[in-house]
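Please see the structure below; I have some questions.
Left out: one protein chain. Kept in place: all the others.
Moving on, here comes chain A:
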Amino acid sequence: MSDQPEEYRPDPLTPVLTRRWLLPESWTLRHYTELGGYSALDTALATDPADLVTLVKDSGLRGRGGAGFPTGMKWSFIPQPKPGEEPTEATKDAPQFKPKYLVVNADEGEPGTCKDTPLMMADPHSLIEGCIITSWAIRANFCAIYIRGEIVHAIRRLHYAVKEAYEAGHLGQDIHGTGFDLDIVVHAGAGAYICGEETALLDSLEGRRGQPRLKPPFPATAGLYAAPTVVNNVETIATVPSIVAGGKEWFRTMGRERSPGPKIYSLSGHVERPGQYEAPLGTTLRELLEMAGGMKDGIPLKFWTPGGSSTPLFTDEHLDVPLDFEGAAEAGSMLGTTALMIFNETVSVPWAVMKWTEFYEHESCGKCTPCREGNYWLAGILQRMNAGQGTEEDIDTLLDVCSNVLGRSFCALGDGAVSPITSGIKYFRQEFLDLCSQQQSPAPERVLAGAH
(Lines give C-alpha, C1' and ligand atoms only; values in the text may rest on other atoms or scores of the structure.)
Protein backbone atom coordinates (compact mmCIF):
# COMPACT_ATOMS: atom_id res chain seq x y z
CA MET A 1 0.00 0.00 0.00
CA SER A 2 1.02 3.59 -0.53
CA ASP A 3 3.01 5.24 2.15
CA GLN A 4 2.24 8.72 0.84
CA PRO A 5 0.91 11.28 3.30
CA GLU A 6 -2.85 11.34 3.59
CA GLU A 7 -3.32 14.80 2.01
CA TYR A 8 -1.79 13.61 -1.23
CA ARG A 9 -4.26 10.77 -1.53
CA PRO A 10 -6.58 11.61 -4.38
CA ASP A 11 -10.03 10.23 -4.75
CA PRO A 12 -9.70 6.90 -6.41
CA LEU A 13 -11.82 7.77 -9.42
CA THR A 14 -12.93 11.08 -10.87
CA PRO A 15 -15.20 10.33 -13.82
CA VAL A 16 -15.34 13.52 -15.83
CA LEU A 17 -14.61 12.41 -19.37
CA THR A 18 -15.70 8.87 -18.75
CA ARG A 19 -18.83 9.51 -16.76
CA ARG A 20 -21.20 8.86 -19.67
CA TRP A 21 -19.32 5.90 -21.13
CA LEU A 22 -21.28 3.09 -19.54
CA LEU A 23 -24.73 4.53 -20.17
CA PRO A 24 -26.88 2.99 -22.91
CA GLU A 25 -26.33 4.58 -26.32
CA SER A 26 -24.07 7.13 -24.70
CA TRP A 27 -22.78 8.21 -28.11
CA THR A 28 -26.07 9.74 -29.23
CA LEU A 29 -26.81 13.42 -29.13
CA ARG A 30 -30.01 12.78 -27.17
CA HIS A 31 -28.25 11.12 -24.29
CA TYR A 32 -25.41 13.60 -24.32
CA THR A 33 -27.85 16.50 -24.18
CA GLU A 34 -29.96 14.90 -21.46
CA LEU A 35 -26.86 14.72 -19.32
CA GLY A 36 -26.12 18.41 -19.73
CA GLY A 37 -24.21 18.21 -22.97
CA TYR A 38 -23.83 21.33 -25.12
CA SER A 39 -24.76 23.57 -22.18
CA ALA A 40 -21.11 24.59 -21.79
CA LEU A 41 -21.26 25.66 -25.41
CA ASP A 42 -23.80 28.39 -24.69
CA THR A 43 -21.69 29.59 -21.78
CA ALA A 44 -18.64 29.65 -24.01
CA LEU A 45 -20.33 31.43 -26.90
CA ALA A 46 -21.46 34.11 -24.45
CA THR A 47 -17.86 34.56 -23.32
CA ASP A 48 -15.24 36.63 -25.07
CA PRO A 49 -12.80 34.31 -26.85
CA ALA A 50 -9.84 35.91 -25.14
CA ASP A 51 -11.46 35.24 -21.76
CA LEU A 52 -11.90 31.60 -22.71
CA VAL A 53 -8.20 31.36 -23.48
CA THR A 54 -7.47 32.90 -20.11
CA LEU A 55 -9.86 30.49 -18.39
CA VAL A 56 -8.15 27.45 -19.89
CA LYS A 57 -4.76 28.95 -19.12
CA ASP A 58 -5.76 29.51 -15.49
CA SER A 59 -7.25 26.05 -15.18
CA GLY A 60 -3.77 24.66 -15.71
CA LEU A 61 -4.95 22.19 -18.38
CA ARG A 62 -1.97 20.57 -20.05
CA GLY A 63 -1.96 18.68 -23.33
CA ARG A 64 -3.03 15.08 -22.97
CA GLY A 65 -1.20 13.84 -26.08
CA GLY A 66 2.02 13.19 -24.23
CA ALA A 67 4.10 16.33 -24.09
CA GLY A 68 1.97 18.13 -21.54
CA PHE A 69 2.22 21.58 -23.11
CA PRO A 70 -0.09 24.09 -21.37
CA THR A 71 -3.19 24.22 -23.55
CA GLY A 72 -4.22 27.78 -22.89
CA MET A 73 -0.74 28.99 -23.69
CA LYS A 74 -0.80 27.12 -27.01
CA TRP A 75 -4.08 28.82 -27.87
CA SER A 76 -2.67 32.20 -26.96
CA PHE A 77 0.14 31.75 -29.51
CA ILE A 78 -2.38 32.04 -32.34
CA PRO A 79 -1.84 35.51 -33.77
CA GLN A 80 -5.04 37.54 -33.60
CA PRO A 81 -5.65 41.03 -34.94
CA LYS A 82 -5.43 43.73 -32.30
CA PRO A 83 -8.77 45.31 -31.42
CA GLY A 84 -9.82 47.43 -34.37
CA GLU A 85 -6.85 46.35 -36.50
CA GLU A 86 -7.72 46.07 -40.18
CA PRO A 87 -5.56 44.43 -42.84
CA THR A 88 -3.50 46.85 -44.90
CA GLU A 89 -1.63 46.26 -48.14
CA ALA A 90 1.47 45.49 -46.10
CA THR A 91 -0.17 43.23 -43.52
CA LYS A 92 -2.86 41.48 -45.55
CA ASP A 93 -0.77 38.29 -45.68
CA ALA A 94 0.25 38.49 -42.02
CA PRO A 95 -0.72 35.48 -39.88
CA GLN A 96 -3.28 37.41 -37.84
CA PHE A 97 -5.35 38.00 -40.97
CA LYS A 98 -5.19 34.45 -42.23
CA PRO A 99 -7.90 31.94 -41.39
CA LYS A 100 -7.27 29.99 -38.20
CA TYR A 101 -7.68 26.27 -37.90
CA LEU A 102 -8.23 23.76 -35.14
CA VAL A 103 -6.86 20.31 -35.83
CA VAL A 104 -7.65 17.51 -33.43
CA ASN A 105 -5.06 14.78 -33.23
CA ALA A 106 -7.09 11.58 -33.01
CA ASP A 107 -4.36 9.47 -34.58
CA GLU A 108 -3.98 7.45 -31.43
CA GLY A 109 -1.18 5.06 -32.28
CA GLU A 110 1.22 4.91 -29.38
CA PRO A 111 1.57 1.26 -28.34
CA GLY A 112 -0.60 0.56 -25.30
CA THR A 113 -2.61 3.72 -25.64
CA CYS A 114 -6.36 3.36 -25.61
CA LYS A 115 -8.07 6.45 -24.33
CA ASP A 116 -9.10 8.55 -27.33
CA THR A 117 -10.60 5.63 -29.20
CA PRO A 118 -13.05 4.62 -26.44
CA LEU A 119 -13.81 8.28 -25.82
CA MET A 120 -14.79 8.79 -29.44
CA MET A 121 -16.71 5.51 -29.38
CA ALA A 122 -18.64 6.24 -26.21
CA ASP A 123 -18.84 9.99 -26.03
CA PRO A 124 -18.04 11.65 -29.36
CA HIS A 125 -20.17 14.70 -28.59
CA SER A 126 -17.88 15.74 -25.75
CA LEU A 127 -15.12 16.01 -28.33
CA ILE A 128 -17.34 17.91 -30.74
CA GLU A 129 -18.48 20.33 -28.06
CA GLY A 130 -14.85 20.84 -27.12
CA CYS A 131 -14.00 21.50 -30.76
CA ILE A 132 -16.69 24.15 -31.04
CA ILE A 133 -15.62 25.90 -27.84
CA THR A 134 -11.96 25.77 -28.79
CA SER A 135 -12.64 27.03 -32.31
CA TRP A 136 -14.59 29.93 -30.85
CA ALA A 137 -11.72 30.66 -28.47
CA ILE A 138 -9.11 30.74 -31.22
CA ARG A 139 -11.53 32.25 -33.78
CA ALA A 140 -11.37 29.31 -36.16
CA ASN A 141 -14.16 28.52 -38.58
CA PHE A 142 -12.78 25.19 -39.65
CA CYS A 143 -11.85 22.21 -37.60
CA ALA A 144 -10.41 18.92 -38.78
CA ILE A 145 -10.37 15.76 -36.71
CA TYR A 146 -7.54 13.57 -37.99
CA ILE A 147 -8.55 10.14 -36.82
CA ARG A 148 -6.61 6.93 -37.05
CA GLY A 149 -7.77 5.05 -40.13
CA GLU A 150 -7.81 1.63 -38.51
CA ILE A 151 -10.48 2.43 -35.90
CA VAL A 152 -13.33 2.24 -38.37
CA HIS A 153 -16.04 1.86 -35.75
CA ALA A 154 -14.94 5.02 -33.98
CA ILE A 155 -14.76 6.86 -37.32
CA ARG A 156 -18.38 5.91 -37.99
CA ARG A 157 -19.50 7.03 -34.55
CA LEU A 158 -17.71 10.32 -34.98
CA HIS A 159 -19.14 10.90 -38.44
CA TYR A 160 -22.60 10.21 -37.09
CA ALA A 161 -22.08 12.52 -34.15
CA VAL A 162 -20.88 15.33 -36.42
CA LYS A 163 -23.95 14.84 -38.57
CA GLU A 164 -26.18 14.98 -35.50
CA ALA A 165 -24.44 18.12 -34.31
CA TYR A 166 -25.01 19.80 -37.69
CA GLU A 167 -28.67 18.84 -37.61
CA ALA A 168 -29.02 20.20 -34.10
CA GLY A 169 -27.48 23.50 -35.14
CA HIS A 170 -24.35 23.08 -33.05
CA LEU A 171 -22.31 23.16 -36.24
CA GLY A 172 -22.62 25.00 -39.53
CA GLN A 173 -23.73 28.57 -40.05
CA ASP A 174 -24.70 30.96 -37.26
CA ILE A 175 -24.32 28.53 -34.39
CA HIS A 176 -26.91 29.14 -31.67
CA GLY A 177 -27.70 32.47 -33.26
CA THR A 178 -24.35 33.95 -32.37
CA GLY A 179 -23.17 34.48 -35.93
CA PHE A 180 -20.35 32.02 -35.37
CA ASP A 181 -19.75 29.54 -38.20
CA LEU A 182 -17.88 26.30 -37.83
CA ASP A 183 -17.38 23.26 -40.00
CA ILE A 184 -15.88 20.03 -38.75
CA VAL A 185 -14.32 17.51 -41.10
CA VAL A 186 -13.47 14.01 -39.90
CA HIS A 187 -10.43 12.82 -41.83
CA ALA A 188 -9.20 9.26 -41.56
CA GLY A 189 -5.47 8.61 -41.69
CA ALA A 190 -3.86 5.84 -43.70
CA GLY A 191 -2.06 3.90 -41.03
CA ALA A 192 1.17 5.67 -40.23
CA TYR A 193 2.33 6.14 -36.65
CA ILE A 194 4.34 9.21 -37.67
CA CYS A 195 1.13 11.04 -38.54
CA GLY A 196 0.51 11.36 -34.84
CA GLU A 197 3.41 13.83 -34.89
CA GLU A 198 1.63 17.11 -35.30
CA THR A 199 3.50 18.49 -38.31
CA ALA A 200 3.46 15.14 -40.13
CA LEU A 201 -0.25 15.05 -39.36
CA LEU A 202 -0.69 18.45 -40.98
CA ASP A 203 1.21 17.35 -44.09
CA SER A 204 -0.91 14.21 -44.28
CA LEU A 205 -4.07 16.23 -43.80
CA GLU A 206 -3.00 18.45 -46.70
CA GLY A 207 -2.71 15.35 -48.86
CA ARG A 208 1.06 15.09 -48.77
CA ARG A 209 3.38 12.37 -47.63
CA GLY A 210 3.23 12.31 -43.83
CA GLN A 211 6.66 13.35 -42.66
CA PRO A 212 7.49 15.86 -39.95
CA ARG A 213 8.03 19.46 -41.00
CA LEU A 214 10.92 21.69 -40.21
CA LYS A 215 10.21 23.97 -37.24
CA PRO A 216 10.10 26.93 -37.12
CA PRO A 217 7.65 27.97 -38.40
CA PHE A 218 5.50 26.37 -35.74
CA PRO A 219 1.91 25.40 -36.43
CA ALA A 220 0.71 28.33 -34.32
CA THR A 221 1.91 30.68 -37.08
CA ALA A 222 2.07 28.45 -40.15
CA GLY A 223 0.26 25.17 -39.67
CA LEU A 224 -2.47 23.74 -41.84
CA TYR A 225 -2.26 25.37 -45.30
CA ALA A 226 0.39 27.67 -43.80
CA ALA A 227 -2.23 29.33 -41.60
CA PRO A 228 -2.20 29.62 -37.79
CA THR A 229 -3.28 26.28 -36.39
CA VAL A 230 -3.87 24.73 -32.99
CA VAL A 231 -3.22 21.01 -32.87
CA ASN A 232 -4.63 19.37 -29.73
CA ASN A 233 -5.20 15.83 -28.57
CA VAL A 234 -8.73 14.40 -28.36
CA GLU A 235 -8.62 14.11 -24.57
CA THR A 236 -7.43 17.69 -24.23
CA ILE A 237 -10.26 19.07 -26.32
CA ALA A 238 -12.85 16.82 -24.71
CA THR A 239 -11.79 18.20 -21.32
CA VAL A 240 -12.50 21.77 -22.35
CA PRO A 241 -16.34 21.70 -21.97
CA SER A 242 -16.04 20.46 -18.40
CA ILE A 243 -13.68 23.33 -17.56
CA VAL A 244 -16.08 25.83 -19.09
CA ALA A 245 -18.95 24.27 -17.16
CA GLY A 246 -17.17 23.57 -13.90
CA GLY A 247 -14.70 26.43 -13.75
CA LYS A 248 -11.03 26.52 -13.15
CA GLU A 249 -11.27 26.12 -9.36
CA TRP A 250 -13.28 22.92 -9.70
CA PHE A 251 -10.78 21.63 -12.25
CA ARG A 252 -7.91 22.34 -9.92
CA THR A 253 -9.51 20.30 -7.14
CA MET A 254 -8.24 17.30 -9.02
CA GLY A 255 -4.62 16.46 -9.64
CA ARG A 256 -1.62 18.40 -8.52
CA GLU A 257 -0.57 22.03 -8.62
CA ARG A 258 1.31 21.88 -11.91
CA SER A 259 -0.66 18.99 -13.39
CA PRO A 260 -4.29 19.57 -12.45
CA GLY A 261 -7.35 17.74 -13.64
CA PRO A 262 -8.42 14.20 -14.32
CA LYS A 263 -6.68 11.82 -16.67
CA ILE A 264 -7.68 8.62 -18.38
CA TYR A 265 -5.15 5.94 -17.47
CA SER A 266 -5.27 2.94 -19.81
CA LEU A 267 -4.15 -0.22 -18.08
CA SER A 268 -3.26 -3.18 -20.20
CA GLY A 269 -1.31 -6.37 -19.83
CA HIS A 270 -1.10 -8.60 -16.80
CA VAL A 271 -3.77 -7.04 -14.62
CA GLU A 272 -7.04 -8.54 -13.54
CA ARG A 273 -9.30 -5.88 -15.00
CA PRO A 274 -7.52 -4.01 -17.80
CA GLY A 275 -9.26 -0.90 -19.08
CA GLN A 276 -9.58 2.84 -18.75
CA TYR A 277 -9.47 4.37 -15.27
CA GLU A 278 -10.09 8.08 -15.02
CA ALA A 279 -8.33 9.41 -11.98
CA PRO A 280 -6.69 12.67 -10.96
CA LEU A 281 -3.23 13.30 -12.31
CA GLY A 282 -0.69 12.14 -9.77
CA THR A 283 -2.37 8.80 -9.09
CA THR A 284 0.17 6.02 -8.62
CA LEU A 285 0.30 2.64 -10.26
CA ARG A 286 -0.24 1.06 -6.86
CA GLU A 287 -3.57 2.86 -6.58
CA LEU A 288 -4.50 2.08 -10.15
CA LEU A 289 -3.67 -1.59 -9.64
CA GLU A 290 -5.96 -1.60 -6.63
CA MET A 291 -8.79 -0.36 -8.80
CA ALA A 292 -7.92 -2.86 -11.49
CA GLY A 293 -7.98 -5.78 -9.16
CA GLY A 294 -4.26 -6.27 -8.88
CA MET A 295 -1.82 -8.24 -10.99
CA LYS A 296 -3.31 -11.02 -13.00
CA ASP A 297 -3.29 -14.33 -11.15
CA GLY A 298 -1.16 -12.67 -8.51
CA ILE A 299 2.02 -13.05 -10.50
CA PRO A 300 4.30 -10.21 -9.41
CA LEU A 301 4.93 -7.10 -11.45
CA LYS A 302 8.22 -6.99 -13.35
CA PHE A 303 8.15 -3.87 -15.51
CA TRP A 304 5.71 -1.37 -16.97
CA THR A 305 5.48 1.67 -19.14
CA PRO A 306 4.01 4.83 -17.66
CA GLY A 307 2.88 6.33 -20.97
CA GLY A 308 3.30 4.00 -23.90
CA SER A 309 6.37 2.34 -25.30
CA SER A 310 8.07 5.64 -26.07
CA THR A 311 8.46 6.38 -22.37
CA PRO A 312 11.29 4.73 -20.45
CA LEU A 313 10.28 1.62 -18.52
CA PHE A 314 9.48 1.53 -14.86
CA THR A 315 9.81 -1.44 -12.53
CA ASP A 316 8.25 -2.48 -9.26
CA GLU A 317 10.44 0.18 -7.62
CA HIS A 318 8.21 2.79 -9.20
CA LEU A 319 4.81 1.65 -7.91
CA ASP A 320 4.45 4.82 -5.87
CA VAL A 321 5.64 7.33 -8.43
CA PRO A 322 2.86 9.92 -8.78
CA LEU A 323 1.82 9.69 -12.41
CA ASP A 324 1.70 13.28 -13.49
CA PHE A 325 4.03 15.21 -15.75
CA GLU A 326 6.49 16.13 -13.01
CA GLY A 327 6.31 12.90 -11.09
CA ALA A 328 7.07 10.69 -14.06
CA ALA A 329 9.87 12.98 -15.24
CA GLU A 330 11.50 13.11 -11.83
CA ALA A 331 11.55 9.32 -11.73
CA GLY A 332 13.36 9.23 -15.07
CA SER A 333 10.52 8.65 -17.48
CA MET A 334 7.67 10.61 -19.02
CA LEU A 335 3.94 10.69 -18.49
CA GLY A 336 3.34 10.25 -22.20
CA THR A 337 -0.16 9.10 -23.03
CA THR A 338 -0.70 7.38 -19.63
CA ALA A 339 -0.74 4.05 -21.40
CA LEU A 340 0.30 1.66 -18.68
CA MET A 341 1.43 -1.60 -20.18
CA ILE A 342 2.00 -3.92 -17.27
CA PHE A 343 4.19 -7.00 -17.51
CA ASN A 344 4.65 -9.74 -14.95
CA GLU A 345 7.65 -11.90 -14.28
CA THR A 346 6.91 -14.28 -17.12
CA VAL A 347 7.94 -11.76 -19.72
CA SER A 348 11.48 -11.46 -21.06
CA VAL A 349 12.58 -7.85 -21.17
CA PRO A 350 14.88 -8.30 -24.22
CA TRP A 351 11.98 -9.92 -26.06
CA ALA A 352 9.54 -7.15 -25.21
CA VAL A 353 12.12 -4.54 -26.12
CA MET A 354 12.69 -6.30 -29.44
CA LYS A 355 8.96 -6.26 -30.25
CA TRP A 356 8.74 -2.55 -29.49
CA THR A 357 11.85 -1.83 -31.54
CA GLU A 358 10.40 -3.77 -34.46
CA PHE A 359 7.40 -1.47 -34.19
CA TYR A 360 9.59 1.63 -34.42
CA GLU A 361 11.60 0.16 -37.27
CA HIS A 362 8.35 -0.42 -39.12
CA GLU A 363 6.94 2.99 -38.31
CA SER A 364 10.01 5.19 -38.74
CA CYS A 365 9.04 7.56 -41.53
CA GLY A 366 12.49 7.42 -43.07
CA LYS A 367 13.08 11.15 -43.29
CA CYS A 368 16.14 11.38 -41.07
CA THR A 369 19.15 9.11 -40.88
CA PRO A 370 19.33 8.33 -37.14
CA CYS A 371 15.77 7.08 -36.83
CA ARG A 372 15.61 5.33 -40.21
CA GLU A 373 18.92 3.51 -40.01
CA GLY A 374 19.20 3.35 -36.23
CA ASN A 375 15.96 1.46 -35.74
CA TYR A 376 16.86 -0.90 -38.57
CA TRP A 377 20.13 -1.67 -36.84
CA LEU A 378 18.73 -1.84 -33.31
CA ALA A 379 15.97 -4.20 -34.37
CA GLY A 380 18.51 -6.37 -36.14
CA ILE A 381 20.74 -6.62 -33.09
CA LEU A 382 17.81 -7.38 -30.79
CA GLN A 383 16.46 -10.01 -33.14
CA ARG A 384 19.85 -11.66 -33.32
CA MET A 385 20.21 -11.43 -29.56
CA ASN A 386 16.81 -12.97 -28.94
CA ALA A 387 17.66 -15.68 -31.47
CA GLY A 388 20.58 -16.58 -29.26
CA GLN A 389 23.34 -15.11 -31.33
CA GLY A 390 24.09 -12.03 -29.32
CA THR A 391 27.30 -11.13 -27.56
CA GLU A 392 28.09 -8.89 -24.67
CA GLU A 393 29.58 -6.44 -27.13
CA ASP A 394 26.13 -6.11 -28.71
CA ILE A 395 24.82 -4.59 -25.49
CA ASP A 396 27.41 -1.83 -25.70
CA THR A 397 26.62 -1.40 -29.38
CA LEU A 398 22.92 -1.13 -28.57
CA LEU A 399 23.55 1.58 -26.02
CA ASP A 400 25.94 3.48 -28.26
CA VAL A 401 23.61 3.35 -31.24
CA CYS A 402 20.81 4.54 -28.95
CA SER A 403 22.97 7.48 -27.92
CA ASN A 404 23.49 8.26 -31.60
CA VAL A 405 19.75 8.29 -32.22
CA LEU A 406 18.52 10.00 -29.05
CA GLY A 407 18.47 13.74 -29.59
CA ARG A 408 19.88 13.42 -33.10
CA SER A 409 16.74 12.56 -35.01
CA PHE A 410 14.46 15.03 -36.77
CA CYS A 411 11.45 14.51 -34.53
CA ALA A 412 10.66 12.79 -31.27
CA LEU A 413 9.96 9.40 -32.83
CA GLY A 414 13.66 8.54 -32.70
CA ASP A 415 13.91 9.68 -29.08
CA GLY A 416 10.95 7.54 -28.10
CA ALA A 417 12.20 4.54 -30.02
CA VAL A 418 15.33 4.14 -27.94
CA SER A 419 13.54 4.56 -24.60
CA PRO A 420 12.63 0.90 -24.14
CA ILE A 421 16.16 -0.21 -25.03
CA THR A 422 18.09 2.14 -22.78
CA SER A 423 15.69 1.76 -19.86
CA GLY A 424 15.44 -1.98 -20.39
CA ILE A 425 19.20 -2.36 -20.21
CA LYS A 426 19.35 0.08 -17.32
CA TYR A 427 17.04 -1.97 -15.13
CA PHE A 428 17.53 -5.45 -16.55
CA ARG A 429 21.09 -5.54 -17.88
CA GLN A 430 21.65 -8.94 -16.32
CA GLU A 431 18.80 -10.34 -18.36
CA PHE A 432 20.48 -9.20 -21.57
CA LEU A 433 23.79 -10.58 -20.35
CA ASP A 434 22.19 -13.89 -19.45
CA LEU A 435 20.61 -14.11 -22.87
CA CYS A 436 24.02 -13.65 -24.45
CA SER A 437 26.04 -15.88 -22.13
CA GLN A 438 23.44 -18.67 -21.95
CA GLN A 439 23.52 -19.12 -25.63
CA GLN A 440 27.09 -18.32 -26.37
CA SER A 441 28.12 -21.88 -25.92
CA PRO A 442 28.80 -23.13 -28.49
CA ALA A 443 29.94 -19.81 -29.88
CA PRO A 444 27.31 -18.43 -32.22
CA GLU A 445 28.08 -18.00 -35.85
CA ARG A 446 28.83 -14.34 -36.39
CA VAL A 447 26.88 -12.91 -39.26
CA LEU A 448 29.32 -10.83 -41.20
CA ALA A 449 27.51 -10.65 -44.48
CA GLY A 450 27.04 -6.94 -44.32
CA ALA A 451 30.13 -5.83 -42.51
CA HIS A 452 31.78 -2.66 -43.61
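Keep this in mind: a residue touches a chain if its C-beta (ideal position, glycine included) is under 8 Å from a C-beta of that chain, and two chains touch if they have at least 3 such contacts; residues count from 1.
Keep in mind that, in the parts below, contacts and distances are computed from a predicted model.
*Asks:* UniProt protein name for the omitted subunit, picking from "Cysteine desulfurase family protein", "ABC transporter ATP-binding protein", "Acyl-CoA dehydrogenase YngJ" or "NADH-quinone oxidoreductase"?
*Replies:* Spelling it out: the chain absent from the display is recorded in UniProt as "NADH-quinone oxidoreductase".
*Asks:* Which of A:D116, A:E164, A:E287 or A:E361 touches the chain that is not shown?
*Replies:* A:E361
*Asks:* Of the listed residues A:G37, A:G68, A:G196 or A:P370, which contacts the missing chain in the full complex?
*Replies:* With A:G37, A:G68, A:G196 or A:P370 as choices, the missing chain is touched by A:P370.
*Asks:* List the residues of chain A that touch the chain left out of this view.
*Replies:* Those residues of chain A that touch the unshown chain are 192, 194, 209, 211, 214, 361-370, 372-377, 380-381, 384, 397, 400-401, 403-405, 407-410, 446-452.
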